[in-house]
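Every protein chain except one is present and positioned as in the full complex.
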Amino acid sequence: MAEVSQMIDSDVFLAFSTYATIVVLKMLLMGPMTGYYRMTRKAFSNPEDTAIHGRNEEDKKKFLRTDPDVERVRRCHQNDLENIVPFVVIGLLYALSGPALSTALLHFRVFVGSRFLHTVAYLLPLPQPCRGVSWIVGLLSTFSMGYRLLSTSLVL
Amino acid sequence: MAEVSQMIDSDVFLAFSTYATIVVLKMLLMGPMTGYYRMTRKAFSNPEDTAIHGRNEEDKKKFLRTDPDVERVRRCHQNDLENIVPFVVIGLLYALSGPALSTALLHFRVFVGSRFLHTVAYLLPLPQPCRGVSWIVGLLSTFSMGYRLLSTSLVL
Partner (left out) sequence: MAEVSQMIDSDVFLAFSTYATIVVLKMLLMGPMTGYYRMTRKAFSNPEDTAIHGRNEEDKKKFLRTDPDVERVRRCHQNDLENIVPFVVIGLLYALSGPALSTALLHFRVFVGSRFLHTVAYLLPLPQPCRGVSWIVGLLSTFSMGYRLLSTSLVL
């Protein structure tokens, strides 16, 4: 991990920057998608959110409920948080550790592709093991970068 | 995104550093706040947490429950995670991409302000659309930075 400062101007860092932005924006879109499902399914968590949908108190209480579709989007969002955030952290440090551009691109593309597949597989939903496999492929990409990081620059 | 290494010593990066620290510390404080509500409302998730509040087994079981106030703080915390983490990632890369200081400051201030408003609107709670608007304003700030990033430095 010598000359980290030179890596920050490298193609690897630019590539990381692009893929990280794309996959984080994709994760961020799960928020509005949850909102959309909550509005169309009329399933809310907060009493104050039901005001525009229900006129009287009875109506409002009715909309304070969980909906299977809303919960599915939320689980997908949570899985994104659990997997994309570690990718961003480890990917950033990995991009600064001087990997070959082709190896780095492979890791970034596999990860980002696997997460888009994961979302499609979760939301449609596709039959298993589509979602499981796309989740594991993403995990392996992050672990592979983490392994390289620790094997080249372990400083305890 | 040429000369990223020069951007790291810029005022934009310093400003990002400050605003990111403030908004992440604010997010981190939601943890102790959840703890405070759990103690005062006596609503716990883990059997071992009830030991200091209940003497006998019956008491302990009674405290293994959900409480509306605790759940509200937890939803607010979760929304912070879903929005502040993408802001930090995209804001960091954006700060390194050479934006004008005034534009960058506008993005950072709008985002951080919107998240403080969001927390106040969630916890009091204020009537909608206070919370909804503050959430969307924060989203737009992050998306605007992400758009600039992808339009200036797309490397696939």
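Letters A and B mark the chains as written, and numbering starts fresh at 1 in each.
Everything that follows uses one rule, which is that a contact is a pair of C-beta atoms (placed from the backbone, for glycine too) under 8 Å apart; a residue touches a chain by one contact, two chains touch by 3 or more.
These numbers were taken from a predicted model, which means no experiment stands behind them.
To test your reading of the contact rule: which positions on chain B touch the chain that is missing from view?
Touch with the absent chain occurs at residues 5-6, 8-9, 11, 13-15, 17-18, 20-22, 24-25, 27-28, 30-32, 45-46, 48-49, 51-52, 77, 81, 85, 88.
Mind pulling the chain A residues that touch the left-out chain?
Touch with the absent chain occurs at residues 1-5, 8, 71-72, 75, 81-83, 85-86, 89-90, 93, 96-97, 125-128, 131, 135, 139, 142-143, 146, 149-150, 153-156.
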